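Would you mind keeping the following structure in view while I ask a few things?
The complex appears here without one of its protein chains, the remainder shown in place.
So that you can tell them apart, the chains are marked A, B and C in the order they are listed, and the count of residues begins at 1 in each.
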Amino acid sequence: MMNHRTYEKDGVAVLELNGSITMGSGDVTMRDLIKDLLQKGKKRILIDLGGVSFMDSTGLGELVAAFTTARHQSADLKLVNLTKKIHDLLSITQLATVFEYYDTLDEALASFRK
Amino acid sequence: MMNHRTYEKDGVAVLELNGSITMGSGDVTMRDLIKDLLQKGKKRILIDLGGVSFMDSTGLGELVAAFTTARHQSADLKLVNLTKKIHDLLSITQLATVFEYYDTLDEALASFRK
Amino acid sequence: MADAPGNDLKVTIKVRSHLRYTDLLHTVLGQVARLVGLPPERLDWVALALREAVNNAVLHGNRNDFTKWVEVEMESSGGFLAIRVWDEGQGFPPEILSDPRRPENLFKPNGRGIFLIRQFTDGAEFLKGPDGRFGLSMTIDLKKGETKEESL
Partner (left out) sequence: MADAPGNDLKVTIKVRSHLRYTDLLHTVLGQVARLVGLPPERLDWVALALREAVNNAVLHGNRNDFTKWVEVEMESSGGFLAIRVWDEGQGFPPEILSDPRRPENLFKPNGRGIFLIRQFTDGAEFLKGPDGRFGLSMTIDLKKGETKEESL
């Protein structure tokens, strides 16, 4: 079951995800949520994965799709608060080389200001 | 998984049971615990079922066996803190007519003094 | 789940005949209950019936021989959940069952399993499988909110 919450901080749209991001785990997909933010003209998007307890290949695919969709609209998409499990998953799949990610929200927000 | 704790209060040996009392749910059975108290010469035994979340026919059988074993040794065995579920089970099986049971520990302890 | 085949759930679980699997089967029932919409207040009681049936299959049916198998089917259709527990034994003549509420039975430690199954399900019957196996079939009416026993 995936839950989500979006808020704005320092000019960055933060998408906070919680729960499991797996095949069929939510009515709304991460992809839809990102499309929605892009449609609202957001160019700086941060996905907070701190509350994500489980992710499968569908979840990874959603992350990749979010990334490429954002890039096509010249938006910046970054990640923050990866748990050890999610970090391991990104490393194993070498998606860690694709994403820009930060340990804390402050660091992540600061990175958009540079 | 069944857990237990025994203590003495107002001259009554209280056996507090917690968890599930089901077929194969514990290394120690209720029967053994009661036998142990009887061997120590206890004549007033109160079983506190407040923490028992689940009981099957084996658990009911253990209660009955505890009751008859106690009676054979002229000991008094009563029950306290039945949850709705346990009370329903005792009613359905008409074991409610066999046991003396009380809503609160104080009432139960007082009943031994009469 | 809008895209789910609402009344066509079927789960079959086959385990070695051993009491160590009773908890696992109870857990699976919890999941199935959620999927078929069993009223939550009935879950513990239906789980009790399942546990009694499984323990009987292991102890009486398969006589503690864990080279034998126990198979549990859970199937929902038309507003009913059917739970069938199969063992490799011969079954038993129903005449041996005696009401555990009768005075002469009240102080016996055994003999309440099938009685509880009948109380907490909306129908229980004994089956003989085509392969000779003994089965206990329990039916749950998913529209009923509380236990069958109205007189509590």
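Here is the rule we use: contacts are C-beta pairs under 8 Å (C-beta built on N, C-alpha and C of every residue); 3 or more make two chains touch, one makes a residue touch a chain.
All of these numbers come straight from a predicted model, not from anything done at the bench.
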Task: In the full assembly, spell out which visible chains the left-out chain is touching.
output: A, C
Field: Sole residue of A:6, A:22, A:73 or A:111 that reaches the chain not shown, by the stated touch rule
entry: A:22
- prompt: Residues on chain A that touch the omitted chain in the whole complex?
  reply: 22-24, 54, 56-58, 60-62, 64-65, 67-68, 85, 88-89, 91-95, 97-98
Message: In the complete complex, the non-displayed chain touches which residues of chain C?
response: 1, 4-5, 8-16, 18, 20-21, 23-24, 27-28, 31-32, 35, 66
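Please note the rule applied: only the chains that are shown with their structure count from here on.
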Query: By mean C-alpha coordinates, which chain is most distant from chain C?
result: A
- prompt: Using CA atom averages as chain centres, what separation in Å is found between chain B and chain C?
  reply: 27
Statement: The positions of chain B in contact with two or more other chains are none
Task: Provide the list of chain C residues touching at least two other chains, using ranges where the numbers run on.
output: none
